[in-house]
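Of the protein chains in this complex, one is absent; all others appear in place.
And now, subunit A:
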Amino acid sequence: MRFFQHFTFFFLFPQWEQMRKVSLDSNEEFQRKNLAVHGLNMLFEHMASNYRLEFTALMAFSSLWELLVPFTRDYNALQEALSSLEDYDKTCIESALHGVSNVFQQEWGSTCACQVILVTDGSLGIGKGSLRHSLQTMKQRGEDKKFPLPFPFSTKMYIMCVASAEELQMTDALDNLEELLRLSGGDGQIFTVEGPLCMKSVHAMFGRLIDYAYSPFHAVLHCGNLSSDVQVFPRPEPVVVDEEVEPMPKTVNTDLEIMGFIEIADISSPPVISRHLVLPIAVNKEVDEVGAGATDDLDDEPSASQVAGKSPNFCVLLHGSLKVEGMVALVQLGPEWYGMLYSQADSKKKSNLMMSLFEPGSEPLPWLGKISQLGPISEAAENPYGEDDSKSPFPVQPQVKRSYAQNVTVWIKASGLQTDVQKILRNARKLPDKTQTFYKELNRLRKAALAFGFWELLKGVADLLERECTMLPDSAHPDAAFQLSHAAQQLKLASTGDSQYAAFDHNIAPMHTDFSS
């Protein structure tokens, strides 16, 4: 599956049965809803600090769905909406999924990928509109009432059950949820509460989700001995190269090694499987370094982020130079997997270091050739870019030209054949001026006719040339008549299939006459 890495994620929220309450040790009763809200708050807090560029939307659903917060990066708004969540009447997952599909496509189109988090207490609704009912009837429906899964965009669905696996297994809830996951494309997971249902166990469950799906991708960008700690956002996902030959997904290394640099014109808008921001990060070691008793000195110390802003960082240097020079850095992501780093301007003021990933493989861009065969220019006898940067060793030319670049002969349409014959006749009338072109076109036609076993055409064209010969005006150059009858004779000989005259590689040469010199 092709994966466009534009993560966006979405949120589904179920109805909460007010009746189902959980007893805590203190005899204080917590609704499952409250537990879920706590879990979600934890997730939002994590994202606010580690995943703040992610767009998130929040939806509540029952028999109808309601978009509580449209896609945003404002995690406060999301948390606020959570705190004022109302209770709803019943659970109807299908309508909610329709809602997700509509809202997401309207906002993002279908090339972006979306993570859908469904938070549920495990009750799937009753009767018509329940998940059970939806799944049972989905095969008997017409085009217009199709079940919304799979979505037309790449989806990862995480189902967070504020219930234990044992609880879910008492009904067919788990089976139905698994079916839902499978229908979504299978790329997701069901999380259930482990141990007794309480704040701690729900936190643990959301913690597992964070580890699984929302852990930031940290890496070190190297350029020889220069390096910088970076976060790659959104996090690069594993890619399956060929499900049959290489079923193991390839993952991006946490050491990103720059191999060298290439002009933007030479890399020329390459196709990429995903794009990521490369954000320099400061790994905080401050605590260890600050000895006891030094605290009073720190009073007027600038904040940690200000300090980080002021210490030179390789990413900023690289970005600045890439931007000024109009170049990209080729970077190795893993064995036989490459990408490029470049400056991406969002507006006149804002620009950023971006990394795009190429399709895994040894030769992701034909015009660069094999990446492992790219070496330093210093090894070349002569600078391949020229002393004044006027040349370039790219693009790499393929060994065989494509059909449109090599003047192939196709006579499938009558017009193709007519054009070729007319071209010969036009040049025939301009002999001896056009002798070279005349024979070039003649030989092209001859070759094709021989390959296609179209001997009849060779005879026909020979007849035409003989006719032209008889029609030459008195003013014509005497050489014209010689060349025409020579060409006609040669075509006739070829049309017999006699190997002496019908060899494919043989070319009819202009007749040597006293006039041609």
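As a working rule, a contact is a pair of C-beta atoms (placed from the backbone, for glycine too) under 8 Å apart; a residue touches a chain by one contact, two chains touch by 3 or more; residues count from 1.
Just so we're on the same page, contacts and distances are computed from a predicted model.
One subunit of the complex is not drawn; among "Integrator complex subunit 13", "DNA repair protein XRCC2", "Trafficking protein particle complex subunit" or "Exostosin GT47 domain-containing protein", its UniProt record names it "Integrator complex subunit 13".
Of the listed residues A:Pro364, A:Pro432 or A:Pro510, the one in contact with the hidden chain in the full complex is A:Pro364. Contact with the chain not shown here comes from a single listed residue; of A:Cys112, A:Ala165, A:Leu493 or A:Met511, that residue is A:Cys112.
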